[in-house]
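Complex shown without one protein chain; remaining protein chains in place.
Now for chain A:
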Amino acid sequence: MMQLRSTIAGRIALTAIATVILVFLALPIVVILVTSFSNNAFASFPPEAWTLNWYKALFADGSKWPAALSLSAFVACLSTVFSLIIAVTAATALTRSELPLRSAVYALVLGPLLIPQIVTALGLFLLFEPAAMLGSPIAIALGHTVLASPIAVLILIATLRGIDERLEDAAASMGANRLTIARRITFPLAAPGMIAAAIFSFITSFDEFYISQFLSSVDTVTLPVQVYNSLTFDIDPSVTAVSAILIAFAVLALGLVALVRWLGSGRQNSLLSVENTVGVATPGGEAV
């Protein structure tokens, strides 16, 4: 805080505290990555010997993991498509047009990010149970879209706000019609934001637990629900390998977003600035 007169002792103390807190944040992740290669998968650290058995066990006969993984991937793809359709139209409405009740629409979009997910999940359960849609991958994807679409909308609002509207006006003044403007001007500039929105929608659906648990049946178990079941009911050592794969997957997805942002920054700066990503990571950031 007081750069002007910070003492060396103070600096060292603060750095030490910061390091401890950062270790606190990173340690659970590092420990899973290491344990997934350990020959004793249960709560022994550091490992005595190394093995790939848990990864092999994932794809052994009778393993539940491949089915859970493919269901989660299918649901996440479906949910990504739904939430992109919703987000592109919604972000256009909120940034490029006169909208009556604009703040009400905005509040509605933020709602799913602020309401406890268990409440949303309970409501969806009460909606889909009478319709006999429990266990349907479509129902799970529709439910996930409730959580994924607000994030996609926020990313695309930031993207569209970052595009200079005068470029679109200039194209219009030279006789381009609206479709041409969208295709030739807006879409290429918004593409990095749309890819980021798609990736975040996918992760949101892929990692979602509450809605999946309420809407799943015995045959349709998504990956997070299977992980939870393995941790509570049947102790399955390959859960460490699954967790490690999930970590690698999340890091890969974030790397992809960063890459797209870096590639897109050549077209127009600040399409996906740190502030935007931070805003996405902070529900209620708008209120602060």
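Throughout what follows, contacts are C-beta pairs under 8 Å (C-beta built on N, C-alpha and C of every residue); 3 or more make two chains touch, one makes a residue touch a chain; residues count from 1.
Just so it is clear, contacts and distances are computed from a predicted model.
Entry comment: the absent subunit's protein name, as recorded by UniProt, is "Putative Spermidine/putrescine transport system permease protein PotB", drawn from "Ferritin-like domain-containing protein", "Putative Spermidine/putrescine transport system permease protein PotB", "Cytochrome c-type biogenesis protein CcmE" or "Penicillin-binding protein 2". Which of A:Ala57, A:Cys77, A:Ala191 or A:Ala250 touches the hidden chain is settled by the complete complex: it is A:Ala250.
Panel shows chain A; residues 1-6, 11, 14-15, 17-18, 21-22, 24-32, 35, 43-46, 85-87, 89-90, 92-94, 96-100, 105, 108-109, 111-112, 114-120, 122-127, 142-143, 145-146, 149, 153, 203, 207, 209-210, 213-214, 224, 227-228, 231-232, 239-240, 243, 246-247, 250-251, 253-254, 274, 277-278, 281-285, 287-288 of it touch the chain omitted from the view.
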